[in-house]
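Complex shown without one protein chain; remaining protein chains in place.
Let's turn to subunit A:
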């Protein structure tokens, strides 16, 4: 933080000296060769970045603080450079039309760099500026809202354990497979922790969307590919240093956003249940389960240990506590994140280099720090005229500290009561109160006769006795050798090694509840002598674990590039091998002391008669070796891109994959993934010249990519055991999972049609694309010819299918007048993904299968969206406050009959209706940036439409049996005439299915459409500095992110994406970027 202040002060000082700079004023007009004025020509000073655009008649006016090179550029024209060192008026600039000159924007596909205008596939490139508009230390989070076709799905999942990012690109392509897109860092797939990549090291991000773009990633590109390209040095460029500093502060989590029943209501329900004897079982059980404070007091009152007055005062105390406030005040901190970064790039005749050093310090909600340091280096060395060697390394070191603060949810869970709202951490006198975590206070307060350690739990002070540390280090090394063979043909070899290690240590001090609990459990008391034997010794307990990922990749590639006359050919052929290995183990030491080091062995092998319940338990923490996973891939790939007259282009990809996850026949057979693309640049046709369009390019692609579920195996999996002794006792084995030599990747077919356009006169450009994305060969259960095995009725194999389609639209508009400009980028995405084929063994109707899900999990039902919602038709409450549905046209409270009808007939009954998808079908963003001189203000609106969610409400059986409350309880029907839709409370529950009917009914369904303000960014470019100091560029900025909903389509104002959870916190940040 101190560095930041110093830097800012320095900047302010520099600002004051601004007045000394001279001013150069230039005005004029830009024309084409045929003397037509060109509007919206971008005019930019190289050193100072001063810029402007021409108006409709090609006129411009630019103020320069110092002598500079000025660039004139417009889409469809060659760039023009001019040195200006004095005032000029009415200069005429003539721009040549771009005909046989290729666009200089290059797209890195991870395998090659290719000019943007030759790509027929669908890609989005985000440059440095776009990435830096947001400040998250996670590069993927910065993509949200600014990437056409990419969306972050909140709280949506399927059964696959491998999902980490929540990102979907163009919707879904799988049902049970992994949902995450493939992440590529420079040349290779990156399987480490994405947080290890410092966004400051990233030069650009390329998102590959359609089959043409992703098929080169073969069987792993089906969910789309995100390519991160790091900064490189410039050959013979001067030394350039860039510095960036940023500090962000976020709010504390808002616990009040969680649905909570009020204390008085909850206590009243517990009193009623106690009266009715509901808790008698818990109170008399020999396992002594924990009980909530009110139940404890009531039981004491009943036993005569507490007078009515004493109970009344306890009751009053608990009615008035505010546990959320206490928890927030005692445990939560505002989180601060500071990012510091220094980068160096430069080069000499035969070498160039880039270094980066970053340090991030992040505090979590509990004020526990995480420190992360990244070091990166990159060298290019021209070994000879024809051979270039590149070496790069990325080192990440992270130390995260966390304490054992019980979460809000954990503390409210008392035995079987899952969310007791009225707890208190402190008593009236401000003293800490005891919690009874694992057993009833009746047991804990009496057991051991003072011979054991205190068995009570004090959540607040307990945090002091624990110390959790996690240390991560990652090393990523790359070697690349590129050699020219003959003109147009070169060969390159790339090698990458990755080694990531995580060491975790969780230290529980002897005074922590965790340690006391274990020590007590394994103590043995000799009743006659009063002597205690400790099977777990006193002292600290330390849990340790290590986990590591090691990967190696090797790629060899031939590149061909040649143009003769009107033909241009670009092609490559390559081969890649890769291995990723995961290993890990964990163990525990008891009686641990760090200094001087001592620890004591315990007996993990024998079973002990444990306290307090005389259970039979092993001492936990015996060493565990995690299974080693090894994933291997071999791929061969090739592509070509042919352009004729720079207008017509034909391109194609082919790739074949082998993996130890696939079956043998899949690896042996030649079944490649491929794609073909066509492009037509109409604007370059001579007959089209002079038209409104400055760019008009049609493109279409068709092809295949895939998804690999790393958790599957093609091998037969056996269980081993022994025959009983009376029949020989020989070792025996049986195959429980069938071998499938044809197990393969899931296949994704995509058709993409698109149009890129630019009308410079209007300052408008953009693209529109339509796609179809079909997943076939998806993993799913199926019936099969059981003659082949017989061990099960169904097997899981590549049989299911889904289909999706969508539109990606991007419009960018630039309006400019003198020093003021407004850039507006509008992204509209439509996507709907449906299940096409999925085996269902039950004969239940489609809607009856959908209604049991709340829409947060993929529910594969043929013909319906992957995530979908159904609802029971709502007939209001009856005269007793019972919710009513419709059955054969009549209102009914016979929930069993209604459910049966729905199970059998589904949509044919009028009892139920299909609501719609629960993931947005229309979504996108609207970004704005206003610039005036050095000031820039930008903000982004995110919108999501066309989906639904279910509002949570009270569920009485959950309330009674599991203690789950809900604020709707207060709104329940109590007397005839009550205007409410919340059913009445009754105990005991008489009608089964009543809660489920209400929870699934129409009255709780809401439209989820919403608009939120993602961020506001304000920056000031300190242009003035350039003239007087060696700064090349400097800007300070302020950013506020996660500003929350600004419009939502439900009357309660509920956030559909963060219903019943805590939404991302508002965060303020301030920062500085400079280079010299």
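Everything below uses one rule, namely that contacts are C-beta pairs under 8 Å (C-beta built on N, C-alpha and C of every residue); 3 or more make two chains touch, one makes a residue touch a chain; residues count from 1.
One rule holds in what follows: contacts and distances are computed from a predicted model.
Colleague: Given the options "Sigma E regulatory protein, MucB/RseB", "RagB/SusD family nutrient uptake outer membrane protein", "DNA-binding protein" or "Hydrogenase accessory protein HypB", say which is the protein name UniProt records for the missing chain.
Modeller: Listed in its UniProt record, the absent chain's protein name reads "RagB/SusD family nutrient uptake outer membrane protein".
Colleague: Please identify which residue in A:661, A:810, A:942 or A:1036 touches the non-displayed chain.
Modeller: A:661
Colleague: Of A:284, A:628 or A:842, which residue touches the hidden chain?
Modeller: Of the listed residues, the one touching the omitted chain is A:628.
Colleague: Quick one: say which of A:577, A:934 or A:993 touches the chain that got left out.
Modeller: A:577
Colleague: Taking the full complex into account, find the residue in A:256, A:789 or A:820 that is in contact with the omitted chain.
Modeller: Checking each option in A:256, A:789 or A:820, the one touching the absent chain turns out to be A:789.
Colleague: In the full complex, which bits of subunit A touch the chain not displayed? Write them out.
Modeller: So the residues of subunit A touching the unseen chain are 483, 485, 491, 493, 554, 556, 575, 577, 627-632, 634, 636, 658-662, 665, 667-668, 710, 713, 715-720, 723, 726-728, 730-735, 738-742, 783-791, 793, 795.
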